[in-house]
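One protein chain is absent from this view; the other protein chains keep their places.
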Amino acid sequence: MRIEDHPVLGKFEKGQKVRFSFDGKSLEGFEGEPIAIALRSNGVLIHRYTARRNEPRGVFCAIGRCTDCIMVVNGQPNIRTCVEPLKADMVVETQQGRGPAKESEVSHA
Amino acid sequence: MLRYEMICVGAGPAGLAAAIEAAKNGVQVVVFDENDRPGGQLFKQIHKFFGSREHRAKERGFNIGQAFLDQARETGVEVTLNAVVLGIYENGAMNVMIGDQVKQVRAQKIVVATGAAENMVPFPGWTLPGVIGAGAAQTMANIHGIRPGNKILMVGSGNVGIIVGYQMLQAGSRVAAIIDAAPKIGGYAVHAAKVARAGVPFLMSHTIKQAHGKECVTGATVIQVDSSWQPVAGTEKEFEVDTICIAVGLNPTTQLLGMAGCKMTHVPTLGGRIPVHDLDQETTVKGIYVAGDVSGIEEASTAIIEGRIAGLAIAHRLGYMDDGTFRKEREKQSQSMKGLRSGSHGERRAKAKEYLNAIMPAAI
Partner (left out) sequence: MTPDSSLTGFLTEEELKEGPGIPSAARRGKGPVAVIECLEDIPCNPCESSCKAGAIVVGEDITQLPHLDGDKCIACNTCVHNCPGQAIFMVDESLPGGRATVMMPYEYRPLPAEGDGVIALDRAGQVLGDATVIKIRQTRRMDRTATITIEVPKKWSMRARAIRLKT
């Protein structure tokens, strides 16, 4: 999926190659690029499932407006992966509905 | 509260042009933009632009953007990034969120140059991963260097749909077709010719009926529409694609203007609800100016000229420019604009703008 030699833009400047985890699998991406781009380069298109109907969602606007691409990142839900920069060893997970409940909510349940 | 002589909201071509023009004449200016890089839409435009030499024709959009940034730096324009303007209130007061802090600022003159957002068409399956906006396709391919998909159906034959279609070919994707419910291709003929000779078929009077796929897009059904835009049964065509790209027009980002009490009017040619403004680009609220796509969807070249006019008008009002110089400079810009708002595509926009300017006195 990566464009190696673009006719107008040539080679794209990227950060260091880093590894991160997606749903338990170890994947490769470039530091600093949006998480969603790293995922897409690994063929991952589904970012979350909706709360009510359990429908898949992925990147739609790619500029941080529509929130379709939110995921759980390092345990924190609702991260807009189309704008959140990738860092080494990040733990990225498909978000189910509103994501994991916060610990305080769990203890009340 | 921080005070400025002039604040621009949006660091696209319109906002930067306004800021540069005013700063050149001595006005103290700050520009806020919500993104982490300035330039607005220009940085996604990798094709060569039309126009004449004075409009920087035959240069690629992103290079024009870069030149603007350099000029802004040279003229001492302050550009603050990651800064979302949340609201404009009375007497030029403004809330802006910089990083995660909300700050109050105030300016004597404000230029709102917030650009536009993409229109959407809902259809069964439109929320599937693989249905994306044309802007998203550009962001992925031209900013981040990744193909949005291997085989793409483009919905919309305006300049955005055609140009983004071409950019997808350049990114190494295949474009299955460009479809549009309108009976004729909306974009410029030379852009259309470029993708047509690459073998991309245009299907006019066709709309998307459904996106297929369970987890992701695996295909699409398109259907012909009649002259009253009704689907014609039995004319369905199937496309095996992994991406459906939506390019069905833009609408001006006018929320801040609405909040500030600027009068709006509906002008379909310019993309929807548009702020009424005069020849100086000033709205019905004194001290608030508009420039670029927010005051009617046009082009970067026209956005730049509108920005310059707003910048000149503000420099004049604030006493940095005498009447004679202002009139001469504004006339120069209007002449340059005339060239861009002519021809069969431009003339309609010229008429719509004349209408906006004409109803201004009544709207105040």
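Each chain carries a letter (A and B) given by its place in the written order, and its residues are counted from 1.
By our rule, a residue touches a chain if its C-beta (ideal position, glycine included) is under 8 Å from a C-beta of that chain, and two chains touch if they have at least 3 such contacts.
Remember, it's a predicted structure, so these values are computed and weren't measured experimentally.
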**Fill in**
Across B:200, B:247, B:262 or B:285, the one contacting the chain not displayed is B:200
**Prompt:** Can you list where subunit B touches the absent chain?
**Reply:** 47-53, 57-60, 169-170, 172, 178, 183-185, 188-202, 204, 339-346
**Item:** Absent chain, residues of subunit A that touch it
**Value:** 5-8
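The criterion applied here is as follows: only the chains that are shown with their structure count from here on.
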**Complete:** So, in the complex, the side of subunit A touching subunit B is made of residues 1-3, 6-9, 12, 14, 33-34, 37, 40-41, 45-47, 55-63, 65, 68, 82
**Message:** Taking the touch rule as given, give the residues of subunit B at its contact with subunit A in the complex, in rising order.
**Reply:** 35, 46-47, 60, 117-118, 127-133, 135-136, 139-142, 144-147, 170-172, 215-216
